[in-house]
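All protein chains but one are shown in place.
Letters A, B and C name the chains as they come in the text, with residue numbers starting at 1 for each one.
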Amino acid sequence: MILTINGRPLAARPGETLLQVARRAGIDLPTLCHHEGLEAWGGCRLCVVEMRRHPDEAPKVVPSCLQAAEDGLRVETHTENLLRIRATLLDLLLTRAPGSELIRRLALEHGVGDTTFVPQAEPSNCILCTLCTRACAAVGAFAISTAGRGAEGEISLPFVDDADACVGCGSCAAVCPTGCIELKDEGLARTIWGRTFQRVPCEVSGEPTITREHAALLSKRTGLPTDGFFVTDEGRRRQTADTIAALVGVGEGRAA
Amino acid sequence: MSERIPNLAALEAWRASLQAAHDANRKAIAICAGTGCKAYGSDKLAEAFRKGVAERGLDVDVRATGCHGFCERGPLVVIYPSMIFYQEVGRKNLAKDVAEILDQTVAAAPGAEQIVPRLQYKTPAGEAVVHERDVPFYKHQNRLILSFNGKIDPESLADYVRNGGYRALGKALGSMTPEQVLAEVEASGLRGRGGAGFPTGRKWRFTRTADAPRVDGRPMKYVVCNADEGDPGAFMDRSVLEGNPHGVLEGLLLGAYAIGAREGYVYVRNEYPLAVQRLTKAIADARAAGLLGDDILGTGFAFDLHVTRGAGAFVCGEETALIGSVEGNKGQPRFRPPYPAVSGLWGCPTNINNVETWVNVPLIVDRGAAWFAGIGTAGSKGTKIFSLVGKVNHTGLVEVPMGASLRHIVEHIGGGIKDGRAFKAVQTGGPSGGCLPESMLDLEVDFDTLTAAGSMMGSGGMIVMDDRTCMVDVARYFIDFLIQESCGKCTPCRDGLIQMGHLMHDLVEGRGTHATLDRLEALAPVVRDASLCALGQTAPNPVLSTLKYFRHEYLAHIDDKQCPAGVCKALITYRITDRCTGCTICAVQCPEKVITGEKKALHLIDEARCTRCGVCHSVCTFDAIDILPGR
Amino acid sequence: MSALQATPVDLAPLAPILQRYPADRRSLVMVLQDVQAAFHYLPREALLTVADHLQVPRSHVYHVATFYKHFSLTPRGAHTCTVCMGTACHVRGAGQLVEHLERRTGVKAGDTTPDGQLTVETVNCVGACALGPVVIVDGEYVGSATARKVDRALKPILGGDGKEGEE
Partner (left out) sequence: MKQLVVTPVRCIGCRTCEIACAFSHPAGKTPGRSRIRAFPIRPPEGGLPVVCFQCDQAACVLVCPTQALTRNETTGAVDYHDLRCIHCKACVAACPFGNIGYDDGTSRCFKCDLCGGDPECAKYCPSRALEFA
């Protein structure tokens, strides 16, 4: 399948999105709500490009993270209109996330310093990109979701305080582009969404491994034994070495 | 109620027997039981008529029907067979009105009926009208769909069948292949009445040809009736659902047969409880009569229908959001493709059409595509129901052929502007549409002309505005509406509308500058081009169209700091004129207690402390208070 | 999103509702409709039971329950007064009616009076546009509503001799 991006013909594999084709060709398209490992969302709209199926057709603005590559498609990624759209979108996002280093950087790259709009009264730095809720769904916990509608929407536990479903895996905090999800690790204790988990110490080194709740969830989803998760990789590798050494005759060093 | 109809012949036999048994010239009192007339107490009225008929031992049928369309003059009563039309019956004096109608009109022999003048419709020129067809509101209309509303009892399958109901279904199942039914709809030129005007036949074709996942062995496809009707100011779907639910069912059955769908959903918005009740009854009756479920009319065709209710979300009018809602999720739009026709409800091909689109289908199959294509304009076929509301004398549902002019609708049918004021604009297409000025009054209304004029057909809401409506405030109203209804998924709509809201509030609250207009005109295209779904993409239309046709009003709000229409509180002044008789009612009612004056003497408003809440102006019975633009 | 008071709620009416629908996600919106009708709001305990019964995560039930305007997570008043804010009603002065009600009840639209008697709310169109402005008091429609008509309709709820009812 051949399509042209910014005039350059590029090969695309079936099922690939315009974003994947563009990035493979080294074209830098900004994204915020996109994550290769999670279901595409198409909400932040930063990755929009202009596409045309026929030369005389008016260009259509589509999100490249969702738009599938098609044979013969004509795509432009950095037209003046697109740059203006991205600048405005980042300007708007600054009203929500003035404290986000990533968004400030992206905005600066598009010529936007402080927001020219009216900022949110108490900005939470959350841009409602739902990467966190999608990660939580992928992990299988479904502990958090978007509550409310429109601009009032916010990422929340059920009934604001019900963290029962959370397993303390930390994926939500890890994927959040603006870092507005608090995760505190002190020794074995891990505090997130207002709940404190105790990470199980490694049987060998005492280092923290994963939480018991996370292990239970993994075991339920994969059938692996729940107590098989509580050794760090360092510790377990050592155990593996000892096991192999035993198998080949302890320490004599003679050829097998 | 009705036992199962085994086959097509039995259906026609039942129809013939109903028609024979129906004494066409037997007197009947048809009382409108739509939501509008119910609000004016038509239920109590119907009871009174039944009691009156019994007391007088009259051989007269008292029938509660669906919405006649002329809602503002409700409760509406039509005396069959002579079609004598009475309005506002029982509003002021129920017993007297009922007695006089029964004794003078109903009891008299046909042709010798006496008319009760007090309850007659009078033209603006004061001329009393006797028959429904002569009332200007109805005379200029071409009521194909709405004709059922006045005639049949919406809760009676027999009434619908007697008036030709399910004949199209019999014809299709008996002598047409699904392909032929689909070809008929394509040839008719019917376009979606939901708002975008996408050719219905082509949409059905996509769903019919899409390959479907198999559910218990057979391909599963769905047909859905979009009865979300979220556009404020539009209520034609409501009247069709309440007045002729079987018409919608028959349309869905024909669509399912043509497309090859086995199940269907009617998604009704939560604010229409009566429509849900009537639909649920119609479905139960149809199932009992063998018109729904397995082996319909003995032809082996199987189709079942469910009613699901929305729960208060305008965005659910958008197809993929609607699908999300029926699936038990948030009503949030999804990227397309895949279009619902290919992958909709639970991944199965789903054809979604608006109520009014579905109810056109039986007419097309019954009378043929050529007949339908003969109505309307080159690009837009058939009739369209508009809900004509706002500052117009005759508010209600207007069904006219595509191509009727705005002037024809607003003046001839609508009876001109209320209280003789000046026409300023008509808003069409709801929050996705625009406001058209007087210069566009001669526009022949159809899908393409409205879009060209910067507005949209939308579902057919037509809100007439006079000189006392401020266009800047209307644009502010729509932006505030859309801020509440945005689903919040994408940045341009969620956060862009908030900022457009701030800019509009600056304008109506007197803080607007020329920079405000520049910012609006810079932000609007971004919201339009980058938003995910039609809600966001069309959200700037009301602002852009009012800027286009009423820029002078924006400039008045900026440069002169005045609201010419007297609406925007920050830019108007309430002043008592010498017409004041000193009755003191304004001083008593004023919540801020800023009106002073002795009994019988000219009163004075302390304009500095007045919050311009408008209470004095509304309570003053001598129209002595002027609303002056500016502060 | 305010946290919710956990007043004990009698969940008896919930069982028949749950029997009426297949126990899967597609019934969620309809189940919530019936719960709202039965309790006049969506009690937290009821939503937890709904989540378990439909085998749907609590976060999803909360996500849907807070999206739709018709659902309320906090107890509503015994009576409801709804002002239609559709375009037709707006141009005929619905805004003034809302201000009047807010003055009379002392609560903002969307809230409930402290004594729990009356919830004042707005809705974006009820489809009775020809009678604008429309106010609905406990399901009873008041067409071409004026402040006086509204006060008369609210008399049984708010009491008062209607003296303060403006025209």
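Rule of thumb we're sticking to: a residue touches a chain if its C-beta (ideal position, glycine included) is under 8 Å from a C-beta of that chain, and two chains touch if they have at least 3 such contacts.
What you see is a predicted model, and the numbers here were worked out from it, not measured in a lab.
> Missing chain touches which shown chains?
A
> One chain isn't shown here. Among A:3, A:44, A:129 or A:218, which residue touches it?
From the options A:3, A:44, A:129 or A:218, the contact with the absent chain belongs to A:218.
> In the whole complex, not just what's shown, which of A:102, A:138, A:160 or A:188 touches the removed chain?
Touching the chain that is not displayed is residue A:138.
> For chain A, which residues reach the chain that was dropped from this view?
35-38, 135, 138-140, 169-171, 174-175, 209-210, 214-215, 218, 221-222, 224, 228-242, 244-245, 248, 251, 253-256
We take it that only the chains that are shown with their structure count from here on.
> Can you give the whole-Å distance between the Cα centres of chain A and chain B?
44
> Suppose each chain is reduced to the average of its Cα coordinates; what separation in Å results between chain A and chain C?
The separation of the two C-alpha centroids amounts to 38 Å.
> Where the CA atoms of chain B average out and where those of chain C average out, how many Å apart are those spots?
Using C-alpha averages as centres, the distance is 23 Å.
> Show the residues in chain A shared as contacts by 2 or more other chains, in ascending order.
Residue numbers touching two or more other chains: 146, 148-149.
> Which positions in chain B touch two or more other chains at once?
Within chain B, the residues that touch at least two other chains are 313, 330, 484-485, 487.
> In the complex, go through chain C and note every residue touching chain A.
1-4, 44, 47, 57-63, 66-67, 69, 73
> Applying the document's contact rule, which stretches of chain B touch chain C when the two form their complex?
So the residues of chain B in touch with chain C come to 35-36, 38-40, 70-72, 74, 229-235, 237-238, 270-273, 308-314, 325-331, 387, 389-391, 395-396, 427, 430, 461, 463, 465, 469, 474, 477-478, 481, 484-485, 487, 585, 589, 591, 613-615, 618-619, 621.
> Give every residue of chain A touching chain B within the complex, in rising order.
Interface residues on the chain A side: 40-46, 48, 61, 63, 66-68, 81, 84-85, 88-89, 92-93, 95-96, 117-118, 127-128, 146, 148-153.
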